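For this view, one protein chain was removed and the others were kept in their places.
Per-chain residue numbering starts at 1, and chain names A, B and C are given in the order in which the chains are listed.
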Amino acid sequence: MVRVAILGASGYTGLELIRLLLRHPQARITALATRQAEAPHVSEVHPSLTGQLDLRMEQLTPTEISDRADFVFSCLPHGASAEMVEQLLAAGTKVIDFSADYRLNNLAAYENWYGVKHPNPERMARTVYGLPEFFRDEIREAKLIANPGCYPTSAILALAPLLREKLVSPDGIIVDSKSGVSGAGRNTKPNLHFPECNESFSAYGVGTHRHMPEIDQLLTSIGGTSVEVVFTPHLVPMDRGILSTCYATPTGKATAEQCLEALRAKYECEPFVQVRDDLPTTKDVAGTNHCHLAVRECRGRVIVVSVIDNLIKGASGAAVQNFNLMQGFPETTALHVF
Amino acid sequence: MVRVAILGASGYTGLELIRLLLRHPQARITALATRQAEAPHVSEVHPSLTGQLDLRMEQLTPTEISDRADFVFSCLPHGASAEMVEQLLAAGTKVIDFSADYRLNNLAAYENWYGVKHPNPERMARTVYGLPEFFRDEIREAKLIANPGCYPTSAILALAPLLREKLVSPDGIIVDSKSGVSGAGRNTKPNLHFPECNESFSAYGVGTHRHMPEIDQLLTSIGGTSVEVVFTPHLVPMDRGILSTCYATPTGKATAEQCLEALRAKYECEPFVQVRDDLPTTKDVAGTNHCHLAVRECRGRVIVVSVIDNLIKGASGAAVQNFNLMQGFPETTALHVF
Amino acid sequence: MVRVAILGASGYTGLELIRLLLRHPQARITALATRQAEAPHVSEVHPSLTGQLDLRMEQLTPTEISDRADFVFSCLPHGASAEMVEQLLAAGTKVIDFSADYRLNNLAAYENWYGVKHPNPERMARTVYGLPEFFRDEIREAKLIANPGCYPTSAILALAPLLREKLVSPDGIIVDSKSGVSGAGRNTKPNLHFPECNESFSAYGVGTHRHMPEIDQLLTSIGGTSVEVVFTPHLVPMDRGILSTCYATPTGKATAEQCLEALRAKYECEPFVQVRDDLPTTKDVAGTNHCHLAVRECRGRVIVVSVIDNLIKGASGAAVQNFNLMQGFPETTALHVF
Partner (left out) sequence: MVRVAILGASGYTGLELIRLLLRHPQARITALATRQAEAPHVSEVHPSLTGQLDLRMEQLTPTEISDRADFVFSCLPHGASAEMVEQLLAAGTKVIDFSADYRLNNLAAYENWYGVKHPNPERMARTVYGLPEFFRDEIREAKLIANPGCYPTSAILALAPLLREKLVSPDGIIVDSKSGVSGAGRNTKPNLHFPECNESFSAYGVGTHRHMPEIDQLLTSIGGTSVEVVFTPHLVPMDRGILSTCYATPTGKATAEQCLEALRAKYECEPFVQVRDDLPTTKDVAGTNHCHLAVRECRGRVIVVSVIDNLIKGASGAAVQNFNLMQGFPETTALHVF
């Protein structure tokens, strides 16, 4: 039984992570750390856990956390997370970091896009990006995992195999993504007030969203050639789900059919990626760790439609998948099926 | 052309009022007053007004308001509103007050339920309650109108005619109301954050909501006998609309059929109340100044189902209806049909 | 490993049941029966099961079903279900019936409310009603279970302990219930077309809903005195969840506090019923097999607010809970926590 602590467990990814871990036969949640001074019972923060988990959220030092837990999931925001990570690792605790602190391998890009100093820049390029479909072996050996962003997961799973196989050009890729509102977190904001957000659809962060350099970096490293995408996120009036419509230009005589086959070949043995003939909806994967993909062709473009649950495959489910790999458990434990 | 000012125009009832008044051939909006120091253009606060109304929201004294406007709609919260009203009235400006400050006629009840001192208690019992279906003549003569609460409007229109006709007992009435989220206002709150509120239904303020004494007072005064209702509001994951399910016990040999006939007789000539055979939905009246009513019977109870749009018939539409009456305009101006 | 068949698996309760059973370590789904001639793969009917369950939906005789399965969950509609049940039981197959065919113990009431002849009327009064909180011992011994209706579950859990303890009067009880749209099933209907149903709230079946006699019967049998409730269902624009606002009159000097304590005492050891101080929302129990209860008092009435997920505790989760009891498995298998 692995003793597990969660940092920053009061948000939506924290709740989802608790739900998954409560089902996990080899994990036991032993600490919930918070940065606030009050120590509310977890069921006060997440009423849906009433009667399910008898823990308080506590203000804990890294030492206290390492004493109580063998494994830490950090749901802290960027900057705050990296500060904790070094001390936890030094104490021998394994960490999966949900923040962006160790996703980018380039310090200048990090400081430019995130606007903060990085406390451990030398660790950036050495940290494994927790996307099992591409880095499974490295994840198995890792002590620290950078858990992927939600939008990047949907885009990379759709595009990376096509780039690696040179079926699409690295130029001119557009990722038009649409996300449910839980992706914006649990803090109130005027534009996320129910009557503002409900019955409304909007674009935001066009050309300025921090997931853009993350998508670039991974498509570049997996594809083996420099990629810069146009990334446009949108907000959908629903709780959860991401659909990314990815536009790319086939190379030479490559066809949509070949792209479809490349995706099928890549994901044939993957437990959590399904390539479909019909178009998937976000509801098809809601509450699951799955990604569904479909391919279409239109006027010289190949279009890959990709859907995930932003809180599961886009965050907490991916983290549990990584946890299973790092601990040597069957990869689908606590994730199969729903 | 009547020059009109709106106080506290940054909320949802303010926006709805502006929309209605922009359609009104005899009203011109000349001032939008706010309590904040910044003076944003109205289209910054309400982007849907872009290109429609070229006014800034300004911090204005009562004197400045009375100089610029003949008629004031106050969408300020209780307490804040009453402070302004006296000075506006003294300057000869007519006022429709959206707050609860002049709805209750009993000082002790006001101070008990609203927890503030009333600045003009002597005016409380003299102010006309702006429900034209019951107080049309008084409204025509009034200088100040207390615009009714949204829940009370839905409940009073359903029940008052039955009480007045002694068709139902004043005892044991239950008003189980359900409202869209715009009724909770435009300020962000954790429970109104989209992912908390969406896909969720809840009760709130059970037995403690401030509209309960307002319903009691009006049903008592119209019905001619003391009434105390059990009032239970609920929050529906939608923008607008109230449905009240009102349970009452018929007196003697009264039947649901007689109750239906009493409602039909009462509202036969009313432009904004329709009595229907089939059950109405909130969508049937969304965006309109109408109230739809239907009657059912079950095991010795008569059940009246009442629907309104909380922002229109429950607030801004009722205010424009009152404005029309006070100014001698046709009552349906700017309100008919949608 | 128990071999399990599901009849009528194409609807929402069928999908939810498959999801739960796929997590169940001692159940294996071996047959999905349908009444249609086509034999679609389950993932064509439920795309969210893509890659999760490799079965076709087939037209199967009772004999074929009994050959393949030890245990049958019937999600067929009333009438159709009873016809299958007798043959399955005769072949020694245990059955949990989701329909209303064996819920009512009174043939005349059944034929009156459901408008069909009952094929096995003699079995009606002998069938166990599958509400473990009240009939756990009987369920353990049963070969056939009538799985409770969704609305009745929410109402009975709220009110039955109060009636049994004589804390509330059997007279004048009102159950004002609100349900998400999945409760109306998967068949398209004009009023459930998205743009009709979305952003709208409505009452339906006021005084005529078939769950009313079911609530009456159970409250009467558990409470030990004749009960007839006024039951008013409403449709909430959301996928899942039921909230029932239950109004009752305390007897003698009974208080809301005593009612709260009676509920706490009754459910103290129940894994799936939580009594809370604050008011629950349907989201608090969405996706879970839990019922949350809270008590309020207003003007001589006690008000119990009850929330469940209509597809889980109100249908498929309750069925799995019953399955666990009938098979001697730990009662929370596959249900704890989410």
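Assume contacts are C-beta pairs under 8 Å (C-beta built on N, C-alpha and C of every residue); 3 or more make two chains touch, one makes a residue touch a chain.
What you see is a predicted model; the values in this text were computed from it and never measured.
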Neighbouring displayed chains - absent chain, whole complex: A, B, C
Identified contact with the non-displayed chain, of A:1, A:125 or A:203: A:203
Omitted-chain contact residue, chosen from C:181, C:203, C:248 or C:298: C:181
Candidates B:81, B:217 or B:288 - the one touching the absent chain: B:288
Where the unshown chain meets chain A, residue by residue: 172, 174, 176, 178, 180, 196, 198-204, 206-207, 228-232, 234, 236-241, 243, 245, 247, 279-283, 286, 296-299, 301, 303, 305
Residues from chain B at the interface with the omitted partner, ascending: 19, 22-23, 47-53, 199, 271, 274, 276, 278, 280-281, 283-288, 290, 292, 336-338
Sites on chain C contacted by the missing partner chain, in the whole complex: 12, 180-182, 186-190, 192-199, 237-240
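Here is the rule we go by: only the chains that are shown with their structure count from here on.
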Most central chain, Cα average position: C
Chain whose Cα centroid lies at the greatest distance from that of chain C: B
Chain pair, most C-beta pairs within the contact cut-off: B-C
Centre-to-centre distance between chain C and chain A (centres being mean Cα positions), rounded to whole Å: 36
Centroid distance [mean C-alpha coordinates] between chain B and chain A, Å: 46
Between chain C and chain B, distance of the C-alpha-averaged centres to the nearest whole Å: 39
Sites on chain A at which at least two other chains make contact: 199
